[in-house]
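The complex appears here minus one protein chain, its other protein chains still in place.
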Amino acid sequence: MAETTVLKDSHLSLSAKLRQKWAEIYKARWPYLFISPFYILFLIFGVYPILFSLYLSLTEWKGLGPIKFVGLKNFELLLKDKVFWQSMTNGVILFFLYVPIMTLLALVLAVILNSKRVRGFRFFRTMLFIPYIMNIVAAGFTFRLMLNQKYGLVNLMLGIFNIAPVPWLESIWGGRISLCLLVIWAWLGYNMVIMLAGLQTIPSELTEAALIDGASSSQAFFYVTIPLMRPVILFSVVLSTMGSFNLFSEIYNLTGGGPINATITPVIVIFNQAFGNFRLGYASAMAYLYFIILFALTLLQFRYFGQQAD
Amino acid sequence: MLPRRLSLWLTDALMYALLIGVSAFMMLPFIWMVSTSLKPADEIFAIPPIIISPNSTLNAYVYLQEQYNIIGIIKNTFVIAFSATILRLFFCALGGYGFAKFKFPGQAALFAFLLGTMVIPSAVTLVPVYIIMRDLKWIDTFWPLIIPGAANAFGIFFMRQYTMSVSNELMDAARIDGAGEFTIFWRIILPIIAPGLTSLGLIFFMGSWNDFVGPLIYLKSPEHFTLPLIIRSLIGPVGRTVYDVQMATSVISLIPLLIIFLIFQRRFVEGITAGAIKG
Partner (left out) sequence: MLGKKMLNFMGIILLIAVLLSACAPTATSAVEPPATDAPEATPVASEAPSVTEEPVEAAKPSGKITLWMWKAAHDALTNSGVLDEFKKEYPDVEVEIVEYAPTDVYQKLPLALQAGTGAPDISLVENSHLAQIVALGGLTDMTEWVTPYLDKMNAYKWADAKLDDRYYAMPWDSGPVVFYYRRDVFEAAGLPSDPEGVSEAVVTWDGYFNVCQTIMEKTGSACFSNNKANNYGRLYEMMLWQQGLGYYNAEGQVTVDSPENIATLETLKKFWDANLTSDQLEWTDGWYAELAAETDAKPIATLVEAAWMGAFLKGWIAPGTEGKWGVALMPAMADGQVRAANDGGSAFVIPDQSQNKEAAWALTEFLFGRVDSQVAMFKASDFLPSLEEAYTDPVFSEPDPFFADQAVRPTYVDVVKIVPIAYVYGPYYPEMNGFVATAIQKVATGQTPVADALKEAADAIRAQTGMP
């Protein structure tokens, strides 16, 4: 069957093929129209600046004055830049510290809330979503206040149980854990809402059928709900992965990247280089290298999850 | 194995414990924030910590209106967030629908490209985009905070996943009846995906409401400021963080969002229950 089709195509002339292609495109003009706003806007506010930044990555420029072309010098420096690589490592560490916990917790909470076994659904959902709507600047500051080693509310409460004051923001791992606490606090509700929206596309009869057939709730959860939720879970995890490298506001307002660069992420390093040191060329080079690494990571994730789905 | 009744009760107890525990964790900073906003400044670091101060005062809130015209600031923040959200939702619904329900040449590549754009750190494009805005004479207006953000890859991704689950029969039936593509989208698809749009809209609105990097860069005159800028400007050094006023601003920033969330919650619930009944 396939062979004959191939033979048939190769009989067509080039212009005929083009006409065929054009006909396909014309037939699909509506979806093209629908998706075009994104690409148009992105062309203006995305592609042009990105190309300009690519050019910048081969230069030294302060944002003012002459642009000096330096070739690949920025990339050479970048490979030896300990702060940048520390930030990449931090991204990986932060990912493992909070993404699994947060995703699982979001899923579990969404399932619980969706199961209608629990009273006060609206109340709990509001409670869990409030942190997301709180301004991150204020949240970061409040956390900083509460996590102060000597005067903070958290250590004072721990002191009631005779636990020694924890150096939340004064030690490397303390800083990372504090950051994860803030991130989970801020984003759990958001991820839960995503999970809830996905759960509602799963007809409840499926889980009910499984329970009637004698499965326990946890079995129903693992063998019915999770597989059906796979696209939504993937979505959430992909976002969180990129999030863990891209964390900015949370870090900026809680730890500033410290202590001792323990919580610095690539975006913060790039931001500092561009807007603190005015090294726009170097910052652009860094952004590109970072983009390439992250893109590769995302591709890997899709491939891994894609295989699993099959 | 535990007897069925006991295991059910245990499950319920665990579920409630988890819910209550996490909710407490979520609420604690918020409670602290509200209580701090009502305290006179010197009681903020008292040990033992004071939750409800006997000297509760609304001074901070009064100060905000007198010094900063906080009501005007709220209006600014709202206009920006609302416009940005509506525009984004429209484009994302359209785009998601296009990717979800159609097959067209180059679809996979275009979608991969879209996903790829999500990875690009915004810091890279910050200065070139600022220069574009300058040439468009949009500095110190609200436009830079509304237009570029309308190209939201995440939103299209989300709506695509969401729209994929809509049944094709309705669309096919409408096409047979001779309806135009846009009408199909507007009249048939939109109402069905409305709950997803509501969730997404909430996320967009809150993102814009709480955004401070954008306003920091593009808004210059004080009468154009948004709430996050006020919060940030109240941070020391140099000059002490006026915690009670800052927290009061945070509370003010939070309340409209809370109201909106509570309002749209109902629609949200409708969507979920409707979905469950439909099956």
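Labels for the chains are A and B, by order of writing; each one numbers its residues from 1.
As a convention for this text, a contact is a pair of C-beta atoms (placed from the backbone, for glycine too) under 8 Å apart; a residue touches a chain by one contact, two chains touch by 3 or more.
No experiment lies behind these values; they were computed from the predicted model shown.
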For the chain omitted from this view, which of the shown chains does it touch?
A, B
Can you work out which residue in B:30, B:142 or B:261 touches the chain that's missing from view?
B:142
Looking at the whole complex, which of A:62, A:230 or A:303 touches the chain that is not displayed?
A:62
Which chain B residues would touch the chain omitted from the figure, given the whole complex?
44-45, 79, 82-83, 86, 90, 127, 130-131, 134, 137-143, 146, 183, 186-187, 190-191, 216-217, 220-222, 224, 232-233, 235-241, 243
Chain A residues touching the omitted chain (full complex)
62-65, 77, 80-83, 144-145, 148-151, 167, 169-172, 175, 256, 258-261, 272, 275-279, 282
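The rule is simple: only the chains that are shown with their structure count from here on.
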Could you please state the distance in Å, as a whole number, between where the Cα atoms of chain A are centred and where those of chain B are centred?
16
So in the complex, which bits of chain A are touching chain B?
21, 24-25, 28, 30-35, 37-42, 44-46, 48-50, 52-53, 63, 105, 108-109, 112-114, 117-118, 122, 124-139, 141-143, 145-146, 151, 153, 156, 185, 188-190, 193-194, 196-198, 200-201, 203-205, 216-217, 231-232, 235, 239, 242, 246, 248-249, 266-267, 270-271, 274-275, 280, 283-284, 287-288, 290-291, 294-295, 298
In their complex, what parts of chain B are in touch with chain A?
7, 11-12, 15-16, 18-19, 22-23, 25-30, 32-33, 36, 45, 47-49, 91, 94-95, 97-99, 101-105, 107, 110, 114-129, 132, 147-148, 150-154, 156-158, 161-162, 164-165, 181-182, 185, 195-196, 199, 202-203, 206, 209-210, 212-213, 227-228, 231-232, 235, 241, 243, 246-247, 249-250, 253-254, 257-258, 261-262, 265, 269, 271-272, 275-276, 279
